[in-house]
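Yeah, one chain of the complex is gone here, protein chain that is, but the others are all in their spots.
Chain lettering (A and B) follows the sequence in which the chains are written, and residue indices restart at 1 in each chain.
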Amino acid sequence: MSNPLNISPSPHIHTTETTRKLMSGVIIALVPAVISSVLFFGAGAAIVMSTAIISCVAFEYLIQRFILGKPVSITDGSAVVTGLLLGLNLPSNIPVLSIVMGSLVAIGVAKMTFGGLGNNPFNPALVGRVFMLISFPVQMTTWPVPKGFSTGYTDAVTGATPLALIKEGLKNGESLSQLMNNVPETIDMILGKMGGSIGEVSALALLIGLVYMLFKKIITWHIPVSVIGSLMGFTAILWLINPEAYASPVFHLLSGGLLLGAIFMATDYVTSPMSAVGMIIYGCGIGLLTAVIRIWGAYPEGVSFAILIMNAFVPLMNAYIKPKKFGEEVKNG
Amino acid sequence: MSSTVIITIISLTLLAIVSAVILYFVAQKFKIFEDPRIDDVQAVLPAANCGGCGFAGCRNFAEALVGAENFDGLNCPVGGNAVMSQVAVILGKTAVQVDPKVAVLLCNGSPEFRPRTSKYDGVEDCRIQHSLYSGETDCSYGCLGNGDCVRACQFDAMYMDQKTLLPVIIDDKCVSCGACVKACPRNLIELRKKAKKDRKIYVACSNCDKGGPAKKACSVACIGCSKCFKVCEFGAITIKNNLAYIDAAKCTFCRKCVTECPTNSILEINFPPRKEKTAAVAETIAN
Partner (left out) sequence: MLKSFPSGGVHPPEFKLTAGLQIRQLPVPALVTIPVSQHIGAPAAVLVKKGDNVKTGQLIASVTGFVSSNIHSSVSGTVNKIDTVTDTTGYKQTAVFIDASGDDWMETIDRSSSLVREIKASQAEIIEKCKESGIVGLGGATFPSHVKLSVPKGKKCEVLIINGVECEPYLTSDHRLMLEKGEEVLTGVSILMKALGVEKAMIGIENNKKDAVSHLGKLSSGYKGITVHALKVKYPQGAEKQLIKALTGREVPSGHLPVDVGAVVHNVGTAFAVYEAVQKNKPLFERVVTITGKSLSNPGNYLVRVGTPLKNLIEAAGGQPEDTGKIISGGPMMGKAIPGDGVPVVKGTSGIVLFPQPDSVRNAVNPCIRCAKCTFACPMNLEPFLLATLSAKGMFERAENEKITDCMECGSCSYTCPAARPLLDYIRLGKSTVIKLARQKNLK
């Protein structure tokens, strides 16, 4: 007989899917958003995204190799995805140093301290973004307006996002119908010609990414549909009650970071629940919290906070919301 | 001082006094009477909580000691006779002198002696490999080398030798708690009486197959030929299921069996080299 035979327990075949392929799939799904960000915000967007990706990968390498002394795993693609998502959540004129610090917090604090990939309870990109929001409040709330492709970076012209416009205006007592004249047209909001973070503006690009990920079975429909559905449902109720005080559900869908959050941030494997029912409850919680923060909270946008708050409930959901087992005997009274 | 400050001081003081009184009465009501000797005994135990005594932790063992009539069957292998004497003093009982023990692996099947005939590609876990098949060699009794025993040891007394693919027990650190014995799915580790200078003589084999298949699988297997049994003048050796076993209680270290064994299955550890030529034949494991 030639070589000794291999013996292992069954199964002896395996799917061709790997962690790296899943991460690559997410990156591919983000390509339309990357392209739209550069189209609308120019070189600044490119600088922001590359800085975020390089810092995240670099910090993961340095921490794993020199501080933890563990094998380096940057090739699994998760740090690249964190960096890319962090970058897409930022304004195109944010200084490089802020991005580097945000990446350090995202990877170092939110991911590595918990044990690396698979162990973090909170979405690392969002933790990084919220850290930056609190530490650099002015830069993180000044949004360049899209002026087509330009080579400018920190010298971009800035303006308010649609959500901020509405919030400030309502506070000042203006009527909603008046304010809605100042926000971009719906078609512009779908394509992405509005102020906001570089990844959140183009609804069309994000939806293309959603379709790609669903087709490739990278994510399931449960979380995006429940986030979007609950947000639109809740705002629809309020809008029907008083259209002068509350913006329409379509406006809420297309403005701010809702689509980016629902499709790419909330669907992060590690920080989302592990049962279908759990995912739907999680998604509804995010949608409702986002609406509450947007309408009654201090910030004009609430998706990041809503997701982080719901992340905290995920271990509880995993412990108590379990799939109904096959042949589970229903306990009668 | 302003009235706010005075009111604050008075109200906080009253709050503190009322809380203290409530806590005192609650503590009295829910007080559990515990024999104070349990704390004293626990203090002299090694606090390793290894379970070697057979109880769930040192506190549990201390409770058992205080409640027991005598020390029959009660022994802390980690602390040994020193600790048991101290406990005896506290409780006013007599400690039984127990022979210290050390863990010994009853297998010497390194790749040099026991050729590998297949490659195991599953999880590195002895229990899993054991339930799957006989192992990477033709000996279905021998060590699988995945290190369940090494992982079970809480005293850093074991490591896996990368050349022999067998676990090595460091005599100085082994406290004979028995964790490795329980961990091995093939029951290859035995707690044997610890002799002076850490000397040992044992049959380093657990193969119960008949001589032919045993020898074919491993060149240092015990073939159950009974030569050792015949040469032992002290009746320390028994043969059962084609396998010889040396009783450490009866063995006098005369080493006749080591010389007699045709497959070098019996090992003599920490003995001076012999003058006769046959000494070269006997296997020793380097420390």
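Basically, contacts are C-beta pairs under 8 Å (C-beta built on N, C-alpha and C of every residue); 3 or more make two chains touch, one makes a residue touch a chain.
Everything numeric here is computed off the predicted structure, so don't read it as measured data.
Give the residue, chosen from B:Asn49, B:Gln86, B:Ser110 or B:Ser134, that touches the chain omitted from the document.
Per the contact definition at the top, the residue touching the missing chain is B:Ser134.
Identify the residues of chain A touching the omitted chain, counting contacts across the whole complex.
So the residues of chain A touching the unseen chain are 1-3, 5-15, 17-19, 21-22, 73, 76, 78, 116-119, 220, 269-270, 272-276, 322-329.
Counting contacts across the full complex, list the positions on chain B that touch the omitted chain.
117-118, 121-123, 125, 127-128, 131-134, 140, 209
The definition used in the following text is that only the chains that are shown with their structure count from here on.
Which of the residues in chain B end up touching chain A in this complex?
Against chain A, chain B makes touches at 116-123, 128, 132-133, 136.
Contact residues on chain A for chain B in the complex?
Touch residues, chain A against chain B: 4-9.
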